[in-house]
Every structure is written in structure tokens, then in C-alpha cells.
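The complex appears here minus one protein chain, its other protein chains still in place.
Up next, chain A:
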Amino acid sequence: MQHVSPVREPLVTGGKTYHDITEDVSRQVEAKPNIRWAIALAVALFFLGIFIYSVYRTLWFGIGEWGLNKTVNWAWDITNFVWWVGIGHAGTLISAILLLFRQKWRSSINRAAEAMTIFAVICAAMFPVLHMGRPWLAYWVLPLPNTFGSLWVNFNSPLLWDVFAISTYFSVSLVFWYLGLIPDFATIRDRATGPIARRAYALLSFGWTGSAKHWSRYETVSLILAGVSTPLVLSVHTIVSMDFATSVIPGWHTTIFPPYFVAGAIFSGFAMVLTLMLITRNVFFLKDYITLEHIESMNKVIILTGSIVGVAYITEFFIAWYSGVEYEQYAFINRATGPYWWAYWSMMTCNVITPQLFWFRKIRRSVVATFIISIFVNIGMWFERFVIIVTSLHRDFLPSSWAMFSPTIIDVGIYVGTLGLFFTLFLLFAKYFPVINMFEVKTILKSSSGVQHSHAPETMHAHSPNNQAHHDK
């Protein structure tokens, strides 16, 4: 028997029934696309167009279209890559690690977060592939027996480890996400009226009937995938951090990078989940499923990971001084006071200072404030990668090679273009797939909807604003 303390806040509000959940979530899939969605998709497609144009310029004319120079030979490309990979951490964290920690609030956000993970990893993958210059030879990164002579991948290179880490992560995340969708696809199939919809969802649901055998197998597979995903979440950004940390470049070569990059990735991933979920929640009327309690919990993860990142910044700075290594000392002083000081202080403000506002309960539970801060974190985490990468490179060991980096219009185009790609994919997902995991929310309805406690629950947050107020119907 499971017991939920009456002190806990409900995770599904509005006195929903099982049928209400199906209705509320499937409605978005079954109804005609609304005008707001269509406008959003048009904007996303416009940016996708910019992406395609910039990619065409890059491939046709070469990497010279980017702003890289002899000193700063890694800049926006790798910054964007790491930024996107970082964002791609929240989904699997929510579905695997929060599952291990039995955080029930994950069930109404895991579907969208996992989708976001997959789309973010797709965006991330664009950058190394484009940087190859000849992406049609991208398969050369794999250790395939080849007919080109003694060509063989370099197993000592962390860039190769990245190939393995990210492709594994992508595959497992995709399978995990899709597996969870199958029972929900079947629900939509059973409700579908049109012949195309019925056929399409029948195909997507792999003939799921909901028999005991199906559920038993489903449970087994998802447990195995959760087990596989947990080390994967940690390994991906660990290996990304090793792209830098194995080098001997001041500011890159530091042992704290692996765990600190992982914390930063979770931080930025949660910020992006919040950005997207707050919009989805409003547009699709899902306030009873993504409650203020959910937002508050995510904000707490943001304070935690933001503070871990803050401690790491201070640690790096301190140890650079403490080490007595002049190059390290210079790299950090230069970050804070050199020509890129504005990037450093943007990073500090957005990543370390703004999330601390979440210590105030009012701000933690304010949708508007959360949305604004989540955007700040997204910006701050982009700057973090920019600071690490460009400020460490632009002061070469050879002072005559010192240089600044300025992005070209194509650099900008590819970056905003991947945002277009990301939002195009997310909007298509939100329209045609159920954005909330219906059956998982149903499993917590009995214990966490707050309706069946006979005595008036004294909630954990004694002074909370009235959560039951968001009645749609």
C-alpha cells in the first residue's frame, strides 16, 4: 500500500478524472491546428529557411564563411554545439534520474522534455558535421573498416569519444521516448475518427492492445532503459567537457570540468524545459497538469544546479590563483577583465546571480518571473561556453597571434537557424503527439490529485496561493 502524506501538494489539480486526462491531452492532437500554432510554425519555418541558406553557404563556399581565424579556430560552432547538447540533458535526467529518486512530478513533463532532448541533440549534431566541411564523409568518424588505405579513427581523441557518447545517447533517448509514446498513441488511435488518423496512429502504436503481456514487457524494457540512461546522462557531458579538459590550454585544462559540465547541462536543460513548458501550458490549457508545484520543483533544480555551477566558477578562479601557474592565472584574470569582460559578466549575472532570485518563494511560484529567468539562464549558459572557448583561445601562447573573434552573418544564421529547426520539430511534436504522458499521469492520479483525502489537507506550503483556482471546466 502506498501512502501519500496530506502535507504534500497535489500534482494534478482541478478534480480531474481518468477520462478528463485523456480528453485534455488528446484534444490538442485531434482538433484542427489553431491559428497561434500556425503562426508560430510559420516563424519557425522562416528561421529554418535561414538555417538552410546558411548551411548552403557553408557547404558551397567552405568554412571560410565563418568568422574563425588562425587563433580562434573554434568559436560559435563548438559553443552552439555544447549549448545544444547541454539543453539535451533535461529530458533524460527527468525520465531516468528523477525516476530513480521517485519524483512523481516528473510524469507530466517528461514527454515534452524528452522530445526536447532529442531535438536539441539533433541541433547539436549539426555543428560538428558542418564543421567537417564535407559532411557527406561524416561516416569517416566511425571506426569502419575502409578501403581508403590506413585511415583509421584516433581512439585517443576525446572528439571520437564524443561521437560514441552522443550517438549512443541519442539512440537510447529516442527509444526511451518512443517507447513511452506507444500506449498513448494507442489511446489516440482508439479515439480517432478519420481514416488517415486511425491508420497513422495504428502504425505508430505498433499494434498496442494494452494486454497484461504488453504492459509487463513495457515495464521491463523501460526499467532497463532507465538503467542505461542514467550513466549516459552523466557520460555525455563528461565527455564533451573532455574535449576541452584533456588539452593543455589554460582555462580548459582543469579537473572539475566533468562534473561541472554535467551540472551546467542540467541547469540549462531545465531552463529550456521551463521556457517551453510555460508556453505549452498556457497555449494548450494544461494548468491542472503542469501546476505551480511542478514549476516550483523545476525552479529548485535550477537553484541547485546553478549554485553548483557557481561554486565551480569560484573554485576554478581560486585554484588558478592558488596553483601559481602564471598561464592559468592570466587566463582567468583575462576572462574577467580582458576584452571579453562583457561576456564573462553576462555569464556570471545570468547563471549565478539571477537564479538566486528563486530563493524567494513568490518568484519561484510566479509564472512570469520563472519564464524571464529561464530565458536569462539560456542566455547565460550560451555565454558560459563562449567564455570558456573563445577567451581561452584568443590569447595564444604566441602573443603575435593574439586575435579577437567576430562572427559572420553566416555564423549567426546557422545559430538562429538551429533555433528554427528546434522549434519546427517541437511544434510538430506538440501538435501531432500527446505532449503529456497520459497513462503516467493517470498512475499518480489516485495518490496525488488531492481529491480523495477526506480531511481538508493542510498543505506543505501553508500560505500557498489557491491551487485549486485553475478550473477550466
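One rule holds for everything that comes next: a contact is a pair of C-beta atoms (placed from the backbone, for glycine too) under 8 Å apart; a residue touches a chain by one contact, two chains touch by 3 or more; residues count from 1.
Note that in this section contacts and distances are computed from a predicted model.
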Per UniProt, the name of the complex member that is left out, chosen from "Na(+)/H(+) antiporter subunit F", "Quinol:cytochrome C oxidoreductase", "Protocatechuate 3,4-dioxygenase subunit beta" or "Phosphate transport system permease protein PstA": "Quinol:cytochrome C oxidoreductase"
Selected residue (touches chain absent from view) among A:Thr254, A:Asn299, A:Ser346 or A:Asn378: A:Thr254
Touch criterion as defined above, residue of A:Ser167, A:Ser307 or A:Thr349 at the omitted chain: A:Ser307
From A:Pro145, A:Gly194 or A:Gly324, residue that would touch the chain that is not displayed: A:Gly324
Full-complex contact with the absent chain, from A:Leu93, A:Leu130 or A:Leu234: A:Leu234
Absent chain, residues of chain A that touch it: 1-5, 7-8, 100-102, 231, 234, 238, 242, 245-248, 253-259, 300, 307-308, 311-312, 315-316, 319, 322-325, 359, 458, 460, 462
